[in-house]
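Apart from one protein chain that is not included, each protein chain of the complex appears where it belongs.
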Amino acid sequence: MTDSNKVIEILKQIGEQIQMEKDFLTELDNVIGDGDHGINMARGFKEVEKKLADLSGKDIGSILKTVGMTLVSTVGGASGPLYGTAFMRAGSAIGAKTEMDGGDFIIGMEAAISGIEMRGKAHEGEKTMLDALIPALNAIKKSYEENNDFKAALTLGVEAAEKGIEYTKTIIATKGRASYLGERSLGHQDPGATSACLMLKVINSMI
Amino acid sequence: MTDSNKVIEILKQIGEQIQMEKDFLTELDNVIGDGDHGINMARGFKEVEKKLADLSGKDIGSILKTVGMTLVSTVGGASGPLYGTAFMRAGSAIGAKTEMDGGDFIIGMEAAISGIEMRGKAHEGEKTMLDALIPALNAIKKSYEENNDFKAALTLGVEAAEKGIEYTKTIIATKGRASYLGERSLGHQDPGATSACLMLKVINSMI
Amino acid sequence: MKKLINSVDNVEQEMIVGMVKAYPNHVRKLDCGNVVVRAHKKEGKVALISGGGSGHEPAHGGYVGEGMLDCAVAGAVFTSPTPDQIYEGIKAIATDKGVLMVVKNYTGDVMNFEMAAEMAEADGVSVKYVVTNDDVAVKDSLYTTGRRGVAGTVFVHKIAGAKAETGADLDEVHRVAQKVVDNVRTMGMALTPCTVPAAGKPGFELGEDEMEIGIGIHGEPGTHREKIRSADEIVTMLLDKIVADIDYSGKEVAVMVNGSGATPLMELFIANNKIHDYLTEKGIKIYKTFVGNYMTSIEMAGFSISLLRLDDELKELLDAKADTPAFKA
Partner (left out) sequence: MKKLINSVDNVEQEMIVGMVKAYPNHVRKLDCGNVVVRAHKKEGKVALISGGGSGHEPAHGGYVGEGMLDCAVAGAVFTSPTPDQIYEGIKAIATDKGVLMVVKNYTGDVMNFEMAAEMAEADGVSVKYVVTNDDVAVKDSLYTTGRRGVAGTVFVHKIAGAKAETGADLDEVHRVAQKVVDNVRTMGMALTPCTVPAAGKPGFELGEDEMEIGIGIHGEPGTHREKIRSADEIVTMLLDKIVADIDYSGKEVAVMVNGSGATPLMELFIANNKIHDYLTEKGIKIYKTFVGNYMTSIEMAGFSISLLRLDDELKELLDAKADTPAFKA
């Protein structure tokens, strides 16, 4: 499915997309959070970008772990430890491979999600990034198990993540800053779910 | 020309005019001062108004002195001690009379002006209330000496005060807050000259 | 956005450096980032560390010094600092008596401080922490993040700091810190929003006649918005919420009237006039009042009221000597 070099390219592209969507993500966070999600993610991926050059030739596990550590140490806020833990866990789960297939991806994504759940003590339905990630993972797994076509599975995963974003509009936040707003968080989509979906979209477009 | 009761009526009318012109005077002070001249004068004359009822039957000197003391103790700022001193000095100069003529008025106004000059250490041409008062006094004196018609003299005095206001637009302030503006005070009329002229106008309209 | 700054990218760094240059006898900055520690490390006591996003000045760097914090870690504006920053701070101040972290209850702050503690514990440092959550604006619940930590946190710094200065052990300092957390409540409001420099525009918009009630300290919207009212009515509204939360009747309290950054002292004193009367009427005795900018939201106009229920132990520690840039007692 993909090799180390491709993983690096994808990460670079995710960084570029984050920079492009920086204002949009910040604006979303402005409405129900503290208006820094885009700024935080952009700061983190700018540092990731700098690290990527040195990572060519490394195995996928190491690449993802480095990305995670970089995010932890530069993003701050809630998304820093969460995405950081996610990438680190994914890296550990995938391990010292230089090639990966759909099964590896699913194993990595499962580890990432349980890392987020552990760190953030959150579940599905609390209006967080998990509301994009968990439905996406479920869709990918189901489709991949049934048809063994990873590209098709990923496309369904992105659709599920997009539906997840829509779903976050309909629920009250009970985790993260948006939870302080109570009912006022209704009708607005979650910034973290949006950035999570953005990453899946980039991966989908490049595989 | 006028008696104690009339003096009280005039003072009341001055107070009403000040209330009416409060915003205008404040606005003028906003441009070249600190935006409180109308507020200051209105606060003072509101207190004067309260005192006036008790003053009926008193002599003109006492009335004016009470007005002066009230202004000193309620207006604050530059205009408080200046107008306060002016009315107190005028009261002393006119003395314990219950009737006054044009000559008494001129004596009172002369005393008022020298009180202002003493207290404020200012002269004509420094963009202050003196630039309305001194030309007005000169015009009144000259006309009264020539024609012995006080009403006519006062009308000329008001005209001179109005010209004085126009003149303040053409000069740089060297006294009062407007002096901090340097050249920027050019083109704007002095609030104190404006309130001084207002008083003369009221007197003129009631005599 | 109208700010006295050089570049939005350097705001935090220049601010911290500018602060350290102002108080070289009190504080110094670590080389590794925006981490401020006491100019003279004190051994033999529990070391206190706190911090969070920047934008709350004088919190938290202003409270580093004798009788309060040993270290303050500053993240980007309104963004929690990262674990490695906090870890460097812990390493710089740790003594054999251990380290107490004072963390405001935000998902980001809690996670980043926890990760740092894990790192420090791996080095053998004993670390405990309290999570401040004094904001009564939001309903507390087991199933949510709970309440925010806001201005009441400064009382934790003061009182736990004083306890640490006595040489008490980590459990004792932790107990006292937790006691303050349990007894302090805060509620705030805003007249205007504030602007995160990197964002370039305000976090929300408010009409000329509107105010935001239940505001936090990060420029985020509050719990609701209404037509602006008189200072006395606003004070009453905030205090009603606070005294309904825990029982203050017959108790002595410390009051903090905290400006959000752009609120003139004039208005805080006008508010305090009513606060004093309100509490006196309710039979709540005021032991001490603090009026000023203690935990700000950059240039937000608004304020919060904190009430700390006191007992003899807390009174003594509140009065104990403190000598920090922003808090002297």
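Letters A, B and C name the chains as they come in the text, with residue numbers starting at 1 for each one.
Everything below uses one rule, namely that contacts are C-beta pairs under 8 Å (C-beta built on N, C-alpha and C of every residue); 3 or more make two chains touch, one makes a residue touch a chain.
Because the structure is a prediction, the values reported are computed rather than measured.
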Touch partners, limited to displayed chains, of the chain removed from view: B, C
Selected from B:Gly15, B:Gly33 or B:Gly108 as touching the chain missing from the view: B:Gly33
Residue of B:Gly15, B:Gly61, B:Pro81 or B:Pro135 in touch with the missing chain, whole complex considered: B:Pro81
Sole residue of C:Gly203, C:Pro221 or C:Gly261 that reaches the chain not shown, by the stated touch rule: C:Gly261
For chain B, residues in touch with the removed chain: 26, 30-36, 39-40, 43, 72-82, 119-120, 174-177, 179-182, 184
For chain C, residues in touch with the removed chain: 2-7, 11, 14-19, 21-23, 54-55, 57-58, 62, 191-192, 208, 228, 230-232, 234, 257, 261-274, 276, 289-291, 293, 296, 298-299, 301, 303, 328
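Criterion: only the chains that are shown with their structure count from here on.
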Among all chain pairs, the one with the most C-beta contacts: A-C
Chain A and chain B: spacing of chain centres that average the CA atoms, whole Å: 76
Separation of mean Cα positions, chain C and chain A [Å, integer]: 32
Chain B and chain C: spacing of chain centres that average the CA atoms, whole Å: 55
